[in-house]
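Every protein chain but one is kept in place in this view of the complex.
The letters A, B and C name the chains in turn, as written, and every chain counts its residues from 1.
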Amino acid sequence: MDFTLDDEQIALREAVRGLLARRYGDFEERRRSVSSDLGHDPTLWKALAEMGALGLPFSEEDGGMGAGPVEVGLVAQEVGRVLAPEPYLAAVVLAGGVVASLGTDAQRAEVLGELSSGNLHLALAHAEPGRRWSDTASSVTATLVGDEWRISGVKEPVLHGDAGTLVVTAALPEGGTGAFLVAGESATTTTATAYDGTRVSRVVLDGARGVPLGEAGADATEGIAVALDRARITACHEALGAMEAALAATTGYLRSRKQFGVPLSTFQALTFRAADMYVAVELSTSMVWWATMVAAERDATATREAAARAALQVSRAGRLVGQEAIQLHGGIGMTAEYLVGNLKAHLTALDHLLGDGSHHLRSLAQGVAAYDALDPLA
Amino acid sequence: MDFTLDDEQIALREAVRGLLARRYGDFEERRRSVSSDLGHDPTLWKALAEMGALGLPFSEEDGGMGAGPVEVGLVAQEVGRVLAPEPYLAAVVLAGGVVASLGTDAQRAEVLGELSSGNLHLALAHAEPGRRWSDTASSVTATLVGDEWRISGVKEPVLHGDAGTLVVTAALPEGGTGAFLVAGESATTTTATAYDGTRVSRVVLDGARGVPLGEAGADATEGIAVALDRARITACHEALGAMEAALAATTGYLRSRKQFGVPLSTFQALTFRAADMYVAVELSTSMVWWATMVAAERDATATREAAARAALQVSRAGRLVGQEAIQLHGGIGMTAEYLVGNLKAHLTALDHLLGDGSHHLRSLAQGVAAYDALDPLA
Amino acid sequence: MRLSLSAEDQAFRQEMAELFTSVVPAEVRRTVLEGGEITEQMFRTSQRALNDAGIAVPHWPQQWGGRGWTELQRHLWHEEMQRAGVPTPLPFNVSMIGPVLIQFASQEMKERFLPATASLDIWWSQGFSEPDAGSDLAGLRTSAVRDGDDWIVNGQKTWTTLGQYGDWIFTLVRTDPAVKKQAGISMLLIDMTSPGVEVRPIQLIDGGHEVNEVWFTDVRVPGENLVGEVNQGWTMAKFLLGNERVGVAPVAMVKRMLGRAKEVAADQLDDPVVRARVAELENELLALELTTLRVVAHSDGGEPHPASSVLKLRGTELQQAVSELVVDLAGPASLVPPDSESDLPLWARRSAPVYLNYRKASIYGGSNEIQRQIIAGTILGL
Partner (left out) sequence: MRLSLSAEDQAFRQEMAELFTSVVPAEVRRTVLEGGEITEQMFRTSQRALNDAGIAVPHWPQQWGGRGWTELQRHLWHEEMQRAGVPTPLPFNVSMIGPVLIQFASQEMKERFLPATASLDIWWSQGFSEPDAGSDLAGLRTSAVRDGDDWIVNGQKTWTTLGQYGDWIFTLVRTDPAVKKQAGISMLLIDMTSPGVEVRPIQLIDGGHEVNEVWFTDVRVPGENLVGEVNQGWTMAKFLLGNERVGVAPVAMVKRMLGRAKEVAADQLDDPVVRARVAELENELLALELTTLRVVAHSDGGEPHPASSVLKLRGTELQQAVSELVVDLAGPASLVPPDSESDLPLWARRSAPVYLNYRKASIYGGSNEIQRQIIAGTILGL
């Protein structure tokens, strides 16, 4: 068991960190990017592609970098640290992940190659109104009309759904869930900016033409689940970056801000709470990197459990760290122009995107009687 | 709605407080009483009887004082404050309560009169191994042999079971649970001192003769439940007294104890925690007195719910207050000769005697969908 | 000890419930009950209606529109108002500057301002906090310098809630920089249309515009606008902080929020863990409500009950906990903004902004750290 990064991984982290710090080190720049037409910076996206960051999870045959969950996690952590609004999680990990799980050789080579090079905007349309964090589709259906698949129904919320190509999941006529590539223009999409700066869309499909990912008519539920679990772990990395930034901002503020003529760090009731934030961040770091290693080395079942464990830990920690960061800042922590409140907002959004702590606890609790004790070294 | 005590109630509280302070104001005296043969002080018991404290819950026809839950609560609070080991809850409220619920006029007059005058030692043998906080009996059974009821089985834990007369619950031949008066000498009783100083007994009945309380063969479950709910509220009062004492000891210690050359009250991280203890005590006070008024004025169903609510609140508060009291004291809080650790021990025992917080939360959660919001003024 | 309300108080409660639903427009109340955004006009309409019905400022002296009610009646008035979905009368008017004027102002100033304060014809803003004087209020720097009979005010206030609607602002200003900081502060009333007053919005993390910066650049204020005596401002500030403590637990509002959550997310109550979480919150709210009633009952005509400092602390904690539950019940639907075209329910889309907005509850109006300080210091003697 080894939690250390190799030199190449460290170099990747430094490169991404440097690039993002140059672009969004000034938080005002991030705000500007969020409120631009696209909601993110296409030049930065291209730069990430050139650095190889967009192709990390995909094999070299598919046009990717042949790296894995560790490298993806490193990038996500840096994205979270500065709240970069670029759709790394949405396009690369979620949508790209489903394509990587399910696509034919040709589909993977075409879609993931273009995605890796930053030329293709891809989004996953999976969530449906009235359902919470399911692996399957139900109200959106796919029908075979002649030899064409037609998809109908409403997908919402879809992250960055105003993309050129959509990966759409849909209930199959014979049962099970299929995944399809759908041209963005064949859907009616309305997009808004969520409270954390993320673009969220409502995607209405009315007989839109879909190209099955992989074998037509086959149940894709497992492939979708694999991609979702990997995305859960990636979301934990984003949260980790955001928590580290929140802790750093808070300790900096306690050192520098004066009240009653002395720095806030004079007040032990405040510094002890910062210590508890630190504890939460350290525990989360261990759990998230462990889950990442499980995803890299073990099977889908093990990864599903590890993703749930990491998500539970990060859900609890994110609430504590985010809430305390605001509270210890006082009024300034509530304002949109200051980093800390936005970190909390993004932590809240990540928490509810792919399953919150209670959701994952429910699934973990199911199995609790089946074993004596957990052994991460087994 | 009125939370104030009338003059008579205040006088009662002051009288009991004075009596108990004279006896156990020095904590060493309480330790001595606990380790005496009886485990409590018969002289003090007699003095409480003379003051009328033992007859408070019973009607004047039954030889009691005709007071009610408010007065009983006042006494219990003072008992809890000094950790008096006298069996007020066990004999008067639990065992006496079952007799008051179920006994015939003659039984009530005989038993409760003697109990009120301090001449009769009474204990309730209800709990059974393998069951948690049930209203009914199951493994202890009553059989009719000729015209005599014979009781067999093991009751444990029984509070102060080395009593002259036992009130024993037992499963009836035709179903339901009966309650019986059993002579202490007809049972085989072993008694030990629990970690909080309370006497707990194992009572083995092997065909012991029992006199049915009330109508022979009738199901006594409801009467038992009523007595248990009233005892739950009384236990909350004991806990309230103990919490108040723990808070007072803690603030006193923070003011007087020096570390690093300054009083502990200089450390804001500690004083803020004392503030949270205070909050917990105040909220508990409101809840417990409310439940007491419900018991005094409303029916058994309302009292059951109110008892659960008070017990849940006090369970949570007692853990916080007890744990923090020890932690803020440091090592001295762990020692048997010092009040604070014993307060925590007794709070723990009270918490598990008649149903802990999770137990009551479970029952409250069942009904949560049945109403919109609680209205204590309705 | 008595559990029930007296027949008289029961009747009073009933009367209030009926009054609120009859005098305040249904549209306003519906917006409140559904957790929607209350516009300036709704605030003004509602308070004017209450004032016309004689129930906008019941706690003021009777000569200025008060009602001479008991503390319990005032509590019932407040709770029934919340239950009916009536926006509470603007606290800056009815709980802050109103009582200050009644206590400290000249008869002339009272006559000039109190009627319009009760009716909300003047919308008051509060000008206390400054960028470098938050919890340490006495460190404020905004200065007022004599110029003939007038004062010239320069400086900046911040966290001015709803300042964008303000007609007038009551400010604490430094009138003597030479003395101990508390001793050199006065209270000035400033017409916000005066030249040199500028209100700048502060956007909050929930996306809303609720607080403001207010800048004063050589603002000329007539001498008659000074409240009470020069350098008496700190006394007034302390008077206000003392006033604020009783009855600030937003119990009825949090109960309403929790009750509504049970209704809109009824299907999730099948989960025993969700049920337990709801039941635990309900119990904590009940304990707080009972504590409020206990404090209220004890406060009649005397000092506030010591437990009153518990109310804000615990009230805001529960407000935040319930708003967190609502986001969790909303789940992924909480990511979609309330104002966008959506198939997802509005309550779910409002949940995250509301949750983020309520983070302020433990900061504004005396942070929870200040509340703990008060409990530890004043009540526990630490």
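Note that in this section a contact is a pair of C-beta atoms (placed from the backbone, for glycine too) under 8 Å apart; a residue touches a chain by one contact, two chains touch by 3 or more.
Small disclaimer: the values here were computed from a predicted structure and weren't measured.
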**Asked** Who does the absent chain touch among those shown?
**Response** A, B, C
**Request:** For the chain that's not shown, point to the residue among A:26, A:185, A:206 or A:276 touching it.
**Result:** A:276
**Item:** Candidate in contact with the missing chain, chosen from A:166, A:208 or A:293
**Value:** A:293
**Request:** Based on the whole complex, identify which of B:71, B:135 or B:356 touches the chain you can't see.
**Result:** B:356
**Message:** One chain isn't shown here. Among B:2, B:29 or B:156, which residue touches it?
**Reply:** B:156
**Asked** For subunit A, which residues reach the chain that was dropped from this view?
**Response** 1-6, 9, 70, 247, 251, 254-255, 265, 268, 271-272, 274-276, 278-279, 282-287, 289-290, 292-294, 296-298, 309, 312-313, 361-362, 364-366, 368-369, 372-374, 376-377
**Complete:** Interface residues of subunit B toward the undisplayed chain are 127, 129, 132-133, 154, 156-157, 190, 192-195, 198, 200, 202, 258-261, 267, 269-270, 319, 323, 326-327, 330-331, 333-337, 341-342, 344-345, 348-349, 352-353, 356, 358-359, 361-362, 365
**Prompt:** List the subunit C residues touching the unshown chain?
**Reply:** 271-273, 276
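Everything below uses one rule, namely that only the chains that are shown with their structure count from here on.
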**Prompt:** Rounded to the nearest whole Å, what is the centre-to-centre distance of subunit A and subunit B, using the mean of the C-alpha atoms as each centre?
**Reply:** 53
**Asked** For subunit B and subunit C, what's the span in angstrom between their mean Cα positions?
**Response** 43
**Sequence positions of subunit C contacting 2 or more other chains** = 369, 372
**Request:** Could you tell me which residues belong to subunit B and also touch two or more other chains?
**Result:** 268, 271-272
